[in-house]
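Here the structure comes first, spelled out in structure tokens, and everything after it is commentary.
Every protein chain but one is kept in place in this view of the complex.
On to subunit A.
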Amino acid sequence: MKPFEIIETPIEAQKYTDYVLHAGAGAVTVFAGHVREWTHGVRTVYLAYEAYVPMAEKKLAQIGAEMENKWPGVKVAIVHRIGELHISDIAVLIAVSSPHRKAAYEANEYAIERIKEIVPIWKKEIWEDGEEWIGGQKKYPEKGDVAE
């Protein structure tokens, strides 16, 4: 495994947890984002994710670097799955270790927010009676505000 990666196969959480664990870590937080069946009363049959893989992996690594900068001492692994995912499958997993728990919790939440902002991954919801690409990105960034 790579610490920041896009994969097409089921996510094995233990590999990423093991990667961030070390003797100085007193806390490990693991966030798993799963495919949800019902969203605002609409039933999802399955999701189709795609990514601009090389750039997405770079952006995941960038998020990891931001986290290490904001919370010194954290160690991070992030994996996102693409392809067809079904209800309850893991779409994204973030593992963060830290000497103490507060940083591990905070850094982990930061990671998922940043993923939703800057990582080129797209989700299509497929329903029983239709489908749609999801995304709510804002207008084009101005100078000095490059999607950061």
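The criterion applied here is as follows: contacts are C-beta pairs under 8 Å (C-beta built on N, C-alpha and C of every residue); 3 or more make two chains touch, one makes a residue touch a chain; residues count from 1.
Following the convention adopted for this analysis, contacts and distances are computed from a predicted model.
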{"item": "Record-based protein name (UniProt) of the chain missing from this complex, from \"ABC transporter ATP-binding protein\", \"Transketolase\", \"Heme lyase CcmF/NrfE family subunit\" or \"Molybdopterin synthase sulfur carrier subunit\"", "value": "\"Molybdopterin synthase sulfur carrier subunit\""}
{"item": "Contact set of subunit A toward the excluded chain (per top definition)", "value": "33, 49-52, 54-56, 58, 80, 91-92, 112, 115-124, 133-137, 139-143, 146-147"}
